[in-house]
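One chain of protein is taken out of this complex; the other chains stay put.
Labels for the chains are A, B, C and D, by order of writing; each one numbers its residues from 1.
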Amino acid sequence: MSAMAPDVQQAAWLTIRLALTTTLFLMIVSLPLAWWLARPGPWWKPVLGAIISLPLVLPPSVLGYYFLIAFGPSGPGGWVARLWGGRTLAFSFPGLVVGSLLYVLPFAVQPIQNAFRAIGRRPIEVAATLGASPWRTFWTVAVPLAWPGIVTAAVLGFAHSVGEFGIVLMIGGDIPGRTRVLSVALYDYVENARWHDANMIACGMVLFSFIVIVLLSALRGEIRRTDA
Amino acid sequence: MSAMAPDVQQAAWLTIRLALTTTLFLMIVSLPLAWWLARPGPWWKPVLGAIISLPLVLPPSVLGYYFLIAFGPSGPGGWVARLWGGRTLAFSFPGLVVGSLLYVLPFAVQPIQNAFRAIGRRPIEVAATLGASPWRTFWTVAVPLAWPGIVTAAVLGFAHSVGEFGIVLMIGGDIPGRTRVLSVALYDYVENARWHDANMIACGMVLFSFIVIVLLSALRGEIRRTDA
Amino acid sequence: MTDSSLLRVAFQGRAGTFGYDFALDAPAQGVTALFGPSGCGKSTILRCIAGLDRPAAGYCALGDTVWQDAKRFVPAWRRPIGYVFQEPSLFPHLSVRGNLLYGAGVRSLRRLPPDLADIIAMLELETLLERGVAHLSGGERQRVAIGRALLRRPALLLMDEPLSALDSARKNEILPFLQMLHRQIRIPILYVSHDIGEIASLADHVVLLAPGRVVESGPWADMADRLDNRRGYRPDHTLPDAAATDCRAARSEG
Amino acid sequence: MTDSSLLRVAFQGRAGTFGYDFALDAPAQGVTALFGPSGCGKSTILRCIAGLDRPAAGYCALGDTVWQDAKRFVPAWRRPIGYVFQEPSLFPHLSVRGNLLYGAGVRSLRRLPPDLADIIAMLELETLLERGVAHLSGGERQRVAIGRALLRRPALLLMDEPLSALDSARKNEILPFLQMLHRQIRIPILYVSHDIGEIASLADHVVLLAPGRVVESGPWADMADRLDNRRGYRPDHTLPDAAATDCRAARSEG
Partner (left out) sequence: EPLRLAVAANFAGTAHILADAYTARGGERPTVSSGSSGQLATQITQGAPFDLFLSADAERPRDLIAQGLADPASRTTYAIGQLVLWQPDGAAPPHAAPLGAATLAANGFTRLAICNPQTAPYGAASIQALHALGVYDTVSNKLVVANSVAQALQFARSGNAELAFVALAQVHDGHGGAYWLVPQKLYAPIVQDAVVLSHAPHPGEAHAFMTFLQGPQARKLIEAAGYVVPATAGTAP
């Protein structure tokens, strides 16, 4: 373990960065997307909502293969990478973030969308009659009222991007310091029967995540609701 | 492909059975659990809620390893298995269901819990003043009003148990007809670079799941809400 | 009056900064009006009687049936009450029909006994039955809420300003119906209203409240004059009277 | 009257089975009361004026400012209105203070200009400011809703039965204040009420509605007698009058 300690530290730090970055972008993407999906619209809107859930039905490592090919030299990712002289989008931190993001998106969009729906029309109307622009209404009425759903999305997104592994392993390539996150390191230890190290890391991950999740949940607070 | 066809058929059928069974039990477990978590209670209730999310932070294959130990002859699973003369819960369909269930639980409990919370106190109180027992209130008021959250839980749970793979791989043993589900078969093809077969199966899984998810979402209907 | 003809109620408790200590006996028949300024605790009393709130200390009995005392607390759903909330509070997932039948114990309107079917006719709900409740007008909602509480055939009716969103023509139909109701089937009614006209035409007994406590109570005949002086609607818009001042004083202390 | 002193409104549309065709001109100052049976479309008119509903065909202009015509539709949030909804509809996530300030354009109550600060005093909301809205009494909620709409300093005030849950003592304070308000700062008020007393003391102009249409409209002075005959509160509980019968007939056709 002691020989591995700097390695583990590096992986831990990378994991935290990946989970937080993913969660951040997850919120940035899923808030407007969920808001848009929650409003009434044409028939293909719910269909699009269903499509978002589809990545889930493929095993992460298989999805990872497809991502890998899409990111690779002959996929669209490769064309993009060539712009700055790279060969592939995979095997890099941004690549990991994109992959994790797509995978956890449905877990975030759906609860937020439900929370937006549950607000109902009235608070939005009241805000309008008080002169609030749609932008202000979104931030001062819709988001606070949908807060529990948003926190849930963040918790699930964070937890899943800490634990996600199939995709990260495939598009990351287990490169120490660049894409070797704790979950991959942990997998390695288990594969190599280094149980003691594996248990240590697992405990650490569970503990850290427990703290983050409890903190996030505390952010949810207690929603104050009238009974009217 | 044609040589694999009966094999794939068997795996497909098993996948459907596993996903539907898991979703069913998921609902049976998470409805009361979410209801209980949604009601106000002592400080450790939200902590317990956070603990439910923790399996997510471990890579499925690692979690699978712990399950393997828990299901084995010297774990609680072994004691249970001994009741019907078995040695272990691993490598069996019920074992897969239990494993998948634990893994998808947080995705189901949290949205349902939020939906129950969003109902507020009033409809529950009204039902009480109309003489409805808590049991009747739960089924005729709480569940219908939380319906979108429940459907979301079912959709996520279903999709995830179709695609879940790490845990199934770890505790299933890939026994054709018993634990070899499509996601595992798909992984094999991808590993061996049999892209044609892999793409066929992946398309089939995505299509089938798309249909199920759209049907499930249609069940969600449009919730009618007063503005009051 | 014997015990069995009384609604006996005593609640002591606190909600946030609002402390209360109510004690009142009302006849277990006829209409008892609760009358008092906004925020004095009228809804609180109804909620405690219904068993929705549980005050720190309380006693509540209708006739010989004790719903709450030091040992006992009958949960709300076992108390045979009908409650018309201050806001209509209809079930948003049910149609008007579904709302009406929820407490009625039958599955179809055709199974309703004739006297209950009359209620739907009187409230003019026939044409609304298939509608969802989201797009009802304010008055329509309130009528559904009244119908829903009555169809339960309660042994005690709690009504929190049930007619406030109704036009006077409809009020004029519903009021005599309520009177008839309590005379025919002898349901006692506890009735909150700000409208002295409604109280005049309905109430047999009046309870006058100040914030957190009962000021006076008695038969309408005894109370009418005093009430008229204290709180009647005066088109000359004079300043608020003593009781209302009480109220503000008490609140700023709290 | 020139165009610039009128609120001109014409809405044709349909909501489910309820079809309407309203056309009314009201003075762009003073209080105009909308009066009609439950379900006749009073709230619908207010919603259309506020821009919350968009009727199939419509015209809406306050003075020289057109909010809606064949080409144009100013969204609700750009119309300088204050709306007191039939249900208080407070923001559940904000305190009383947060609700009051939401439309006021300032961040602290101390920044309020004195005339707006008076509103809070008049509605006796000072002691409630820090409270969440979940545990307010019905009347307290309604007062917050009124204050919130007034603090926006609207150019047109739409009030849907704003005083129905208030006791008469409070009504007697708020009514003259509203009168003063529209006289001093000349906000025109469109006011829905079932209470002839309120209308008598407030309205300059009265619009009488039947389901889906305007029956008559005119200055209070002209309408008072007729109105009193048609819809006044009569303690003798006579049967519903002609207009109410209209209403039912129209609805059973629909």
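A few points about this structure:
As a working rule, a contact is a pair of C-beta atoms (placed from the backbone, for glycine too) under 8 Å apart; a residue touches a chain by one contact, two chains touch by 3 or more.
Bear in mind that the values here come from a model prediction, so they are computed numbers and not experimental data.
Within the whole complex, the absent chain has one touching residue among B:28, B:48 or B:69, and that is B:69.
Taking the complete complex into account, residues 65, 68-69, 71-74, 78, 87-88, 90-91, 169-170, 173-175, 187-188, 190-193 of chain B touch the chain not shown.
Seen across the whole complex, the unshown chain contacts chain A at 61, 65, 68-69, 71-73, 78, 87-88, 90-91, 169-170, 173-177, 180, 188, 190-193.
In this section, only the chains that are shown with their structure count from here on.
Hopping across touching chains, the smallest step count from chain A to chain B is 1.
Mean C-alpha position of chain C lies 27 Å from that of chain D.
Across the assembly, chain D contributes residues 87, 89 that each touch 2 or more other chains. Residue numbers of chain B whose C-beta contacts span two or more other chains: 122, 125, 223, 225, 227-228. Residues 15-16, 36-39, 42-43, 86-87, 124, 127, 131, 135, 137-140, 143, 160-161, 164-173, 175-176, 194-197, 200-201, 231-235, 237-241, 243-244, 248, 251-252, 254 of chain C are the ones touching chain D in the complex. Across the complex, chain B meets chain C through its residues 122-123, 125-134, 137, 140-141, 144-145, 147, 223-228. For chain C in complex with chain B, the residues that touch the partner chain are 50-52, 75-78, 80-83, 85, 87-93, 102-103, 105, 132-134, 136, 141, 148-149, 152.
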